[in-house]
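Note that one protein chain is taken out, while the other chains of the complex remain in position.
This part shows chain A:
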Amino acid sequence: MSETETGAAAAAVKAAPADDEKPLLKVEGLVKHFPIKKGLLQRQVGAVKAVDGIDFEVRRGETLGVVGESGCGKSTMGRLITRLLEPSGGKIEFDGTDITHLNTGGMRPLRRDVQMIFQDPYGSLNPRHTIGSIVSAPFRLQGVEPEGGVKKEVQRLLELVGLSPEHYNRYPHEFSGGQRQRIGIARALALKPRMVVADEPVSALDVSIQAQVVNLMDDLQDELGLTYVIIAHDLSVVRHVSDRIAVMYLGKIVELADRDSLYASPMHPYTKALLSAVPIPDPKRRTQKSERILLRGDVPSPIAPPSGCRFHTRCWKATEVCRTTEPPLIELRPGQRVACHHPEDFADQQPQDTVLLSAAKEAAELVADEVLAESAPEPASEPEPEPETAPDSESEPESEPESAPAKDSQRAAEESTEK
């Protein structure tokens, strides 16, 4: 009886809408610019805009996945929210406390609650320390005396992550990559943190080992009620582990959505291109190659990011407005926030602006015809938006001067689909 009650309670907590409780982590307008210095006087001549104004929140108990290409600022973001780096601007709130500019001493009590798992299991463990001393370091640093003594607790942690307690006196070089990653996880969990930021936790591991670690992290989340922020470039892994996913491009979040909506119907062209580029382990799909969107060239330099929408230099839908105006990250469908003037499968946010940029015309050559037809700007080709999303989407652009035509096209779309 009591079991079913607690089970029901747990379910209720999970199902409770996130708006009711405060998010565990709230980030507003977070900015990190790394200065570029030159000359004898080390004058600042520019800045690498690694993270350039991002807003998001992490809800209690969820897993937020962060994806993007290398250089999009996802790792910098991870180091900012764990305050391993000092933000250049914006605000980070952890559990209601502003931690944006706390100094080392001020952060120390919070270090118990926020821990990090690093990408490289070879570089993140000190080769001259035993596993016991590595995993017990958090206790030493925090002055915590766990129940039953440090050694016992460390051995319990080792068992928790699937290692043997006898490994206590061994050195990191005696372990394989997957085992080292488990040691890193044991260390991160030592102080029973509430949030764990994992930066590419499995990308250095072989496929079969990768699955072991993914499952382990999954089990630990259920067992300990952890909140994860998982940064990765592998879109299949991120889909497997995340509840919500943020897609980053050049220091900005371009789309932030529930896992299922994001993978089923990505709205930002970049997300769409990114998803279409993932190689599918199914040879039968080869005949459907035409669905693939090939992006031109590389990500532009974050030192001088493109004006307006940062993706416009590689986007096949880019118009004049994309070059001049930066699209805001707004909720177009429930649980799906997108920063795009011409989102996929949705009413155009700037329908009067239809002249493609020359870069877009070139980019369009690389996009399959089907995709182009699907994402063509005319509203008639749009699939019907879900009824409850319609009012949402209409109210959103109201703040902008172009809201009237946007509404019109929305209506036109609805009419055409009704017919």
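Here are a few things to note about the model shown:
Everything that follows uses one rule, which is that a contact is a pair of C-beta atoms (placed from the backbone, for glycine too) under 8 Å apart; a residue touches a chain by one contact, two chains touch by 3 or more; residues count from 1.
What we mean here is this: contacts and distances are computed from a predicted model.
The chain that is not shown carries the UniProt protein name "ABC transporter ATP-binding protein", picked from "RNA polymerase sigma-70 factor (ECF subfamily)", "Dihydroorotase", "ABC transporter ATP-binding protein" or "Phosphate transport system permease protein PstA". In the complete complex, the residue from A:S70, A:N103, A:N169 or A:S358 that touches the missing chain is A:S70.
Within the whole complex, the absent chain has one touching residue among A:I36, A:A277 or A:I303, and that is A:A277. Considering A:G39, A:P127 or A:G297, the position touching the chain not shown turns out to be A:G297 (whole complex).
For chain A, the residues touching the chain absent from view are 69-70, 176, 178-179, 206-212, 214-215, 218, 233, 235-237, 239-240, 259-260, 263, 273-286, 292, 294-295, 297-298.
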